[in-house]
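What you see is the complex with one protein chain gone and the rest in place.
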């Protein structure tokens, strides 16, 4: 089969019929026609179509080593720097289609799974671990271009450092039993973006200081597995008009709470379970961070380009390019964009082979980018608000432009260099990017993409090789201060 | 008649039938039942009812010097520091009812009109100026508790410093003629908050570097004046559920573009026209700034209290009060709140009588507060987002809590110290305050309340008495460095 | 005797002959003529003379309740708000004499001692505690206008949270024995500003998480007590020329390490010892914080006025007042100054009587100021550097102006509005305030005046009454979201 197109993706998804709860109701009918999901599903379909776009399909796919079919390049396990650069170009194609705004585009999750498969040796000869299952699932996903969501965050009941869950019934998802067919999971995970809107749900454990053994597992199951429920948050789609809601109408990805109601995970889908050492090790030692962060960084750079374009277009529209404070604000964005680009290039240039022969971009450089982006992104959304000023508020609707009042709008809302409708479009885009409930969810999402910014800075400090610099100073003290 | 109650307010408003355009359609039917307006109108009605609340009515009204009726205290022209403090308490009552969130509560506009009336002498013996009309309208409004909106910003076509409008037909509203009955206005003004939703529209000129003579005027006309059109921006009401949209469902005030289509302003309502000197002078020399900023500052303090309460309740809900970075963030809010309070107290303590015998709070201190608040407010909304983290995203709806899925929500969304529904309520409130399109409009509104922050800092620098400090240093140089 | 004048102060000090080590040598000869100390001693003498300045002596002294002599007003135990305001004016007089730059002017330490005496009841009926000794010493100091230094910080060996000193010989000063005559102290304290340059050294315990019992004590001893050694840090005096080093030549206060080499503290000077509960309680419950912070805040406000004057004089000198970024920077300083003033006024207005009848300024407001000042002060020194730009570097010396090269300097270093010598003076002052090693020590000193800024924010958060704001929100949830 190989790389799917949009139509195949939608057809397969519509047949799944997972249990999704939206606004107090169980979702019935075709997912691709549900008002809360159709935008994102159509956008994803368009993304899958890129794999068959004659102009770029060679940059989007490669020949499967097993089937010989063209399969998605995001599944490619990179072994050379050239592979990394191929992967980067492919990421850019996906990202440019949505201005970097879709966080869980298929290449992200494919990359996650690929990174797991590239580190499968970590599971070898470990108790309750099944490396072959992981390898097999990776190949299954690659050959069938399965769409994936993932979930790894336990419910945020209590964030105190010393909290230990002490509840009769599980809150965080746990292994509560096993039998001949598989392991049985009960409890919940929160914040599965696109949860229920993909073929498969990839479940694994990450980031808790101390795992309980029964919370340490990894597996993948079809979204329609019995007992699996996706409870959607409120939608951030502002409306169906692409004029009024240019981003939310098509890029709102939805996040859901995942409930495991005695879900049976068949043995052939279990990667490991009840092994907290493996769970901790796997995330740290696998190529998950280098490969996932590589994709994320490419997408974020495309998003910064989008931000820069929107900001500059606002400036032209109301003719404020002469102001020195505008120069300062814009130079902040330019510095941010160029810095991210330079870090990406450096991470690739300094890539190195891991013990299993895969080419990992330089993790320290990626961590630097991962510390930086959450800060600059939210600042840049603020800059857009500051450039747009009151224009970010006075936003008439598409219907107003289709009514008799249009004459007034045309006259009184014209920009220095643009007619009123054009001017309103650019302001609505800027608003949907930074001020609508869709836009602010984006900001929050980028702020926490790889976790708590405070934890990220501790990780960077601890990981960074500082001793060589200390040695320089120690030598200075020895040579020059005696 | 005197101070109205909510019912009177609504009845009068419903009889007006101004020309309002909303989402491409002319509004028909009762304003108070229109989905886009009923929230704000009911909230304002509840505010007017405060004037008759037995517990505080003595703090909300005073005896009219002309009719002897109890009239709104916001109309009181303060002559002593005690009057200022009475006014402050009255402002607090209004503000506390909405957590400081309603920007154009009646006391704000009543204060604006009162400040104009208190400076009426500035119009005496000036050409094209009618101080008696202003005084008469002030009394009319006070005795009938007329509700007001105002508008003073010209369309943002081109914000270059050297832009001069050069259009055949007026864009910015202008006097295009006069006759026996009055003056005739054509063109537009933007951003009239609550435009069309009040008895009267107060129109005046402010803040342009160079007025064209024909853009220099001040008057008030009923909202249903012929030729007057209010074109609404898109609504920021997220929905009618108070659970899902606790703030926007009741506090969304709407902003509109005001179009003057050959509007005749009757002579008895013209305060001045075609006099750019008066227009510039009036805003600078009148008590507009001290009295309006006094009201605004009280409201903003109440809003900071609201912010502080929301932030602390989030902290308790997810139990993060032990973290030192939480202490730092909260201490920022505490410092902001206490600073604003101290500045308010100082502005009142240092109030002084103007040449006409009215007691003005200290303007320099108010300018300091006016420079400070836009910066801290947007920072505090960010702090709330940082405290709430992913919890600001995972927001189920009221209907979900009324469905069979509630059992799962109760279990998996419980907080450390709160049941799930309570937890979701507090997060939804925090979200509507800082991340919904209603919340971000609030942030933008506070950021620009008194104009461009950059201009505000120039004004403060230029107004501040610096020479005494320079003299101290000059003396130091003379005495200690020779 | 009562309030001393400068001459008396110097004479008494010169007779003391404490053991002071400076630059590897034991200080011999008259302290007041030692190049490292003469500037500060003369400046302090001038301060003491203010107590006899006919124009202000009534604002600087009051009648002793015991002797009837005029004694320093900083010893006055305030019982009314008027007393607080008298104290504030007196602080201002001291502070204005040095532009707020002398941190340990006599009024500061007198205030500390006065606050201790005003809380003497806390020592009553506690073991190893001698309230009468404290009261007697307070009266002794007041009646003789004794000059004081204090020390309370243990050596910074290891700042890890879990560090417990485990050394055979004491490092931090400890009670190592007692006998009929008194207690015996061995070990060190660091950072006694003006240590050795005052009549008395006040020693007490503060701020460690867990006291060892033997580190918990308070007493005062003459600076020339046997076994007491003061080891000076390097001086920050740049030179003796007041032109070249206008601040360091006269305001460098010196900090010293205090070594207790088996120092006997006579019983009548022991306030308490070996009582860690009292030590902790005393600092928290006494009026130390409200009274000391009151003095500090007044001084800091005077310092901000000095900063503002220097900044504005720089601006005038090079004629940059037209630049909008200058307005922004200056408005930061203005906001800082006005905020501190408003907080001071609020702290005084909301003062309240403590259980022993003393009028304490509002501690929460003072804590807010104490959190704010360290941040703004260092920012303002940066602003001065940014305004002065390269002019902060090109600084010729006084001798250059007295040489034949002066003609060139006069020509090429003239300012827009000032002759060259005047211009260089103002830049040298700005430099000595913010960039000389004296100036940067000032910045560091203000940054840590009341301890680690991070700890200060935790203290503020914990002390602040948050529950009333939480209640407002809880009511909102109850009333409006159901």
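Chains here go by letter, A, B and C, matching the order in which they are written, and residues are numbered from 1 within each.
Please note the rule applied: contacts are C-beta pairs under 8 Å (C-beta built on N, C-alpha and C of every residue); 3 or more make two chains touch, one makes a residue touch a chain.
Predicted model only: the values in this text are computed from it and were never measured.
A.B. asks: List the shown chains that the missing chain touches in the full complex.
C.D. replies: Hidden chain contacts in the full assembly come out as A, B, C.
A.B. asks: Write down which of A:243, A:271 or A:450 is the residue touching the left-out chain.
C.D. replies: Selected residue, touching the omitted chain: A:243.
A.B. asks: Out of A:15, A:240, A:404 or A:474, point to the residue that touches the absent chain in the complete complex.
C.D. replies: Checking the options A:15, A:240, A:404 or A:474, the one contacting the hidden chain is A:474.
A.B. asks: With respect to the chain omitted from the figure, which of A:240, A:404 or A:457 is a touching residue?
C.D. replies: Residue touching the absent chain, from the options given: A:457.
A.B. asks: For the chain not shown, which residue from C:45, C:141, C:409 or C:456 touches it across the whole complex?
C.D. replies: Counting the whole complex, the residue in contact with the absent chain is C:409.
A.B. asks: Taking the full complex into account, find the residue in C:435, C:456 or C:481 that is in contact with the omitted chain.
C.D. replies: Looking across C:435, C:456 or C:481, the contact with the absent chain belongs to C:435.
A.B. asks: With the missing chain put back, which residues of subunit B would touch it? List them for me.
C.D. replies: 324-325
A.B. asks: On subunit C, what residues meet the omitted chain?
C.D. replies: Residues in contact with the chain left out: 21, 23-25, 153, 155-161, 163, 169, 171, 187-188, 190-191, 229, 231-234, 238, 244, 255, 257, 259, 318-320, 322, 325, 378, 382, 385-386, 389-397, 399-403, 405, 408-409, 411-416, 431, 434-437, 439-441, 443-445, 447-448, 452, 454.
A.B. asks: Residue-wise, where is subunit A in contact with the chain that is not depicted?
C.D. replies: Residues of subunit A in touch with the missing chain: 96, 99, 242-243, 246, 250, 305-306, 308-310, 312-313, 316, 324, 326-328, 330-331, 334-335, 338-339, 341-343, 345-346, 349, 364-365, 368, 371-372, 422, 425-426, 428-429, 454, 456-458, 460-462, 464, 466, 469-474, 476-477, 480-482.
Please note the rule applied: only the chains that are shown with their structure count from here on.
A.B. asks: Quick check: superposing subunit A onto subunit C on C-alpha atoms, how many degrees is the rotation, to the nearest 5?
C.D. replies: 180
A.B. asks: Quick check on this structure: which chain has its C-alpha centroid closest to the centroid of all protein C-alpha atoms?
C.D. replies: When every chain is reduced to its C-alpha mean, the one closest to the whole-protein mean is B.
A.B. asks: Look at all chain centres (mean of CA atoms) and spot the one farthest from the centre of subunit C.
C.D. replies: Between subunit C and every other chain, the largest centroid distance is to A.
A.B. asks: Would you kindly tell me how far, in whole Å, the mean C-alpha position of subunit C lies from that of subunit B?
C.D. replies: Roughly 44 Å separates the two chain centres.
A.B. asks: Between subunit A and subunit B, what is the separation of their C-alpha centroids in Å?
C.D. replies: 40
A.B. asks: List, in ascending order, every residue of subunit C touching at least 2 other chains.
C.D. replies: Subunit C, residues with two or more chain partners: 324.
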